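FYI, not all chains are in this one, though none of them got moved.
Chain lettering (A, B and C) follows the sequence in which the chains are written, and residue indices restart at 1 in each chain.
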Amino acid sequence: MEVWWKQVEQIVDHALAEDLGWGDITTGTLIPPELQGRAFILSKASGVVAGTEVARMVFHRVDPSLQVELLLSDGSKVKPRDIIARIEGRIASILTSERVALNFLQRLSGIASETHLYVEAIQTLTARIMDTRKTTPGLRRLEKYAVRVGGGYNHRQNLGDGVLIKDNHLAALRSQGKSLGEVIAEAKQKAPHTLKVEVEAQTPEEALEAANAGADIVMLDNMPIEEMRRAVEMIKGKALIEASGGVTLDKVRAIAETGVDFISIGAITHSAPALDLSLEIEPEGSTS
Amino acid sequence: MEVWWKQVEQIVDHALAEDLGWGDITTGTLIPPELQGRAFILSKASGVVAGTEVARMVFHRVDPSLQVELLLSDGSKVKPRDIIARIEGRIASILTSERVALNFLQRLSGIASETHLYVEAIQTLTARIMDTRKTTPGLRRLEKYAVRVGGGYNHRQNLGDGVLIKDNHLAALRSQGKSLGEVIAEAKQKAPHTLKVEVEAQTPEEALEAANAGADIVMLDNMPIEEMRRAVEMIKGKALIEASGGVTLDKVRAIAETGVDFISIGAITHSAPALDLSLEIEPEGSTS
Amino acid sequence: MEVWWKQVEQIVDHALAEDLGWGDITTGTLIPPELQGRAFILSKASGVVAGTEVARMVFHRVDPSLQVELLLSDGSKVKPRDIIARIEGRIASILTSERVALNFLQRLSGIASETHLYVEAIQTLTARIMDTRKTTPGLRRLEKYAVRVGGGYNHRQNLGDGVLIKDNHLAALRSQGKSLGEVIAEAKQKAPHTLKVEVEAQTPEEALEAANAGADIVMLDNMPIEEMRRAVEMIKGKALIEASGGVTLDKVRAIAETGVDFISIGAITHSAPALDLSLEIEPEGSTS
């Protein structure tokens, strides 16, 4: 799944403890433990599936004897009534696992689907759709994985794997009398040599100043398309260029057409609606 | 905050470890540790604020010496440029905390805001807006808190604090030859006496059968308004009535007008867009 | 085992860390690791067995290669010299696991046995023996499971899955000028709709007032048998009735005969003596 499974296991166990740490009273009271059957996870909407291995892990953590067959793998496009997975075994275990498995699958598929809309919108252009650090607390690794499943790319994973000098950093440093050039020089001198230095710019001129000062990447923050285009003209080839801020599905193609290298979008993680999915039980002996 | 603070602390620490477990390279490299200043958290959209105490905790876990003043409390309505909080102290600590604090505040405020839209839509009617167990893995307590802040009510917290016999349970039990009445009787006999028994019904007739069999609450699942109205007529007074499934902002008032007691909506937690917020730094000496 | 196995695993691992986190010096020093053999867990007293699956888990967490055969399942009645389980494999592993396995099994069987004495004492009557939240810190799920094994029922699992307005709540609320009726009305209005409302009453009159005000359950707290009988007469049919406080084996049948629905007893968890058990080793080659 490209995310270290031990960490996914911890997240899954935590989610299960949250939901069934005090037992599943309804199932425990009513469903005979030995009752066998099948269940299907179906899509009720169109989108891109992500998190099938996480869902499988949920079922297995609840009951290692459940058979989980993934009929679609992560990245598959679905439409309503498509079957994503088939689970076979104790009905009680399937019912107890259902909600947590779907919660993961719906959220991750929601993110992959939202990402994919942006990716499709800029098809044939070279810009990349990227995520941000605006992820759900506790789920960052999984959400960034879902972005990749949807065809996007990952920006920094955390505050330790990239240098990104934002507006607030610059405001603080300018109050200390430092120029943009001095700030960038200091970053390049002192930060780990394996990391590139990225700087946020508010205007094309600032972008140029940053590029000239040695910034590896310049982020054009919330610039109108026109200014963005001008900034690209000024610094293309001198630095990589990232567009960020207020990107919507309507505007993303126009932004990509300016020639920026990357377009980062917080909304693909923080505001992606869940993909609507359901689980349907088929007890032994029934026909469907 | 009505959520046990030790658990919030664990969630906060986990989120911080996720973001700054390997240090904040940019801030550590550039910002002098002794530099003092102020920052403001501002709304960039309209909605209902939730999670201010969580945001405060984030700042304090990073640096206990930061002064965090909450200018608006949870439940306050905001519009663009409203100031939610003021933070004072080491600029480096504020910058390091910013993203995690905002991630919590944006998500919880998003849920409170979405909930509030539904609550307002049914104003003057007696039905209650309720959440579901369709929450983000790991954040259930906080998300259910945000629903309450938005004016909603909480359904079951987990599988152990309520009996809810859903369609999948009934399908499994019917395959065993049990009638709805037998299932309900068994649930009432065997489940803990402090918990009510709720049953999902697909038709008004099934709803009546459930109510007659002793269900404390009947959930009308995805019924058209007309059927819902008929079901209410048939069972009002015999059992509490919950409408569930496919509830949208467009339809919620019509649903409430049928006379149901509760309307549960998964989307207020699983698909609420984040409330757009930002943090702005004001270094010492600068004027604004 | 009706308790989520991942949580039992954590409790078991914690107990093992407590006992053998620094190794088993005696066994490690003396017993050849390859020595094979058998061991039996025997009862040295009469009672009801509970926790056999937990004991099995202890052996398996220490050494997954041990064969553990449960000759008696939870709920079985035992008398001295009855064999509960047979363990086969490395003698060193069995010796290292022995104490922790027995500590769980003795305590849980003690609770099941104590519970069963009360259950037997009220045989033929309809009242149920119930536990309380007076459990050993850290072992609540397992202890409540043992109560069920002994034939008892569970009251609230925790402060979140039931509304129980106790004397101390009422004292605080009366100091605020609220009447019993107002308190109950508020609880019914504001608490989650899936939970019943239970109220503690000191006198039959208070019990009646509570039932009339809409309490779903009334707890008769430490009432003399006579008053209890009177209270039952007054409210039977209006609310479920629970007797609580100072219940002993001597008095429990008389209490049940008053017609109460539930009898809750802290002593079955907080003061149940351990069931005396032992483990006997039979090294390979020996005959017994």
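Please note the rule applied: a residue touches a chain if its C-beta (ideal position, glycine included) is under 8 Å from a C-beta of that chain, and two chains touch if they have at least 3 such contacts.
Just so it is clear, the model here is predicted, and its values are computed rather than measured.
Visitor: Quick one: how many copies does the complete complex have, if 3 are shown in place?
Guide: Result for the total copy count in the complex: 6.
The rule is simple: only the chains that are shown with their structure count from here on.
Visitor: Using CA atom averages as chain centres, what separation in Å is found between chain A and chain C?
Guide: 45
Visitor: State, to the nearest whole Å, the distance from the C-alpha centre of chain B to the C-alpha centre of chain C.
Guide: Distance between chain centres: 34 Å.
Visitor: Averaging over Cα atoms per chain, report the distance between chain A and chain B in Å.
Guide: 21
Visitor: Return the residues of chain C touching two or more other chains; collapse runs of consecutive numbers into ranges.
Guide: Residues 157, 161 of chain C each touch two or more of the other chains.
Visitor: What part of chain B is in contact with chain C in the complex they form?
Guide: It is residues 128, 130, 153-157, 160-164, 192-196, 198, 217, 240, 261-262 of chain B that touch chain C.
Visitor: Would you tell me which residues of chain B are touching chain A in their complex?
Guide: Going by the criterion above, the answer is residues 11-12, 14-15, 18-27, 29-32, 35, 37, 39, 91, 95-96, 98-100, 102-104, 106-107, 110, 133-141, 158-166, 168-169, 171-173, 175-176, 183, 186-187, 190-192, 195, 266-267, 270-271, 273-274, 279-286.
Visitor: Could you list, by residue number, the parts of chain A that touch chain C in their complex?
Guide: Counting only chain A, the residues touching chain C are 13, 16-17, 20-23, 28, 61.
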